[in-house]
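One protein chain is absent from this view; the other protein chains keep their places.
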Amino acid sequence: MTIVVKFFGSLREEIGKSEVKLTAEQPLTVAQVWAQACDEAPLHHHIWTAVNMTYVDQNTLVQDGDEVAFFPPVTGGSDEN
Amino acid sequence: MTIVVKFFGSLREEIGKSEVKLTAEQPLTVAQVWAQACDEAPLHHHIWTAVNMTYVDQNTLVQDGDEVAFFPPVTGGSDEN
Amino acid sequence: MDNNQLLRYSRQILLPQVGIEGQERLLKAKVLIIGMGGLGSPAAMYLAAAGIGHLFISDFDKVDLSNLQRQIIHRTTDIGRYKVDSARDTLLALNPLITVTPLYQQWNNTNLSAQVAEVDVVLDCSDNLPTRLAINQACVQTQTPLVSGSAIRMEGQISVFRNQLPESPCYRCLYPNPSIPEETCTQTGILAPIVGIIGSLQALEAMKLIMEVGEVLMGKLLWLDAMKMEWYRVKLTKNPHCPVCQDQSS
Partner (left out) sequence: MDNNQLLRYSRQILLPQVGIEGQERLLKAKVLIIGMGGLGSPAAMYLAAAGIGHLFISDFDKVDLSNLQRQIIHRTTDIGRYKVDSARDTLLALNPLITVTPLYQQWNNTNLSAQVAEVDVVLDCSDNLPTRLAINQACVQTQTPLVSGSAIRMEGQISVFRNQLPESPCYRCLYPNPSIPEETCTQTGILAPIVGIIGSLQALEAMKLIMEVGEVLMGKLLWLDAMKMEWYRVKLTKNPHCPVCQDQSS
């Protein structure tokens, strides 16, 4: 099965790539997609994940042809001193 | 051939629909797509047209599976008194 | 409305989506904006200009020199003043016909819920996750719609939570585990216009909620990647295990 993996925003700059195509023999979760795309780098639980632009949790199973996106939640703000 | 036709913004509200699916026996230009989707209403030359989200002129030929979008250019501004 | 108001608001009364009825709704509305920083500045200024009848603005902080790079409601001469005082002056100078109530206090669950219950819409323009989660909880408890915006680095996001509707996700649904690293502009930085974009979008969605026109970003998150100038539109679903909104609807 073939999966397109995308990294948005500052995560793209951290990872150093914006898009990766993966092929897999067996079903993968979102977390396993990350591991394969990022050379087993740890996936922090606060990174948001979307499959076909729907927000999902990291244990969601990915289907053939899915697009998986990883992006950092923006929680901060600019009210601080 | 099958074509998806979309109307954006105030044009959507003027036409009264946001999306139409067309089937056609023969090749159509963008202008002919408008005529068929809008019951022969005239297509003003100032309306912008995009095929698969690329800006094109109204004489462009449309292919099977194309998405044709119509939208009003925003030329005005709010600097006036 | 008198002639003065009709002329002041004429450019939006002209819109079929607004009209006299829409403007009357804006004039009667009460909106709470939490945070008078980068996001709160444009959000409050556009809501004041548009004629929201009563703005409650909340911040316990004072204006600092490093705020002025992006917090356009404050002036250099406001450094050291309470942000809500400085903001109130700007808002009333823009539109003296509205009422502005400055709120200086720090919030706890009780006084925040009481304040939220007084208004029609809440704008979260705060700067940290614990405050965001507390605002969400108060909005879910009181079934008050919440327009949530945030911005940092070269990124921004906005979503709307219509907490009076059982099908709406809440802000907490997005954080099954809310212990995430804190990020503030003090450490991370922010490019000035990004707060302008997100704060203005918050004002727009609040006005649509009040006038009940168009489709708001309920169950949708818009995420801005300013380096690529791309918007991603992510669909959100209600988390069936959410400790905040599931408690509420059961």
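Couple of notes before you dig in:
The chains carry the letters A, B and C, assigned in the order they are written, with residues numbered from 1 in each.
To be clear about the criterion, contacts are C-beta pairs under 8 Å (C-beta built on N, C-alpha and C of every residue); 3 or more make two chains touch, one makes a residue touch a chain.
From a predicted model like this one, the values you see are computed outputs, not experimental measurements.
Taking every chain of the complex into account, the absent chain touches B, C. Among C:69, C:101 or C:143, only C:69 touches the chain left out of the display. Of the options C:130, C:176 or C:193, the residue whose C-beta touches the omitted chain is C:193. For chain C, the residues touching the chain absent from view are 4, 7-15, 17-18, 42, 45-46, 49-51, 65-66, 68-72, 75-77, 93-96, 153-154, 185-194, 196-197, 199-201, 203-205, 207-208, 213-217, 220, 222, 226-231, 233. Think of the hidden chain as still there; on chain B it touches residues 8-10, 12-13, 45-46, 48, 50, 53-55, 57, 69, 71-81.
Keep this in mind: only the chains that are shown with their structure count from here on.
In whole angstrom, the spacing between the mean C-alpha positions of chain B and chain C is 36. For the pair chain A and chain C, the distance between mean C-alpha positions equals 29 Å.
Along chain C, no residue makes contact with two or more other chains.
Residues of chain B found to touch two or more other chains are absent.
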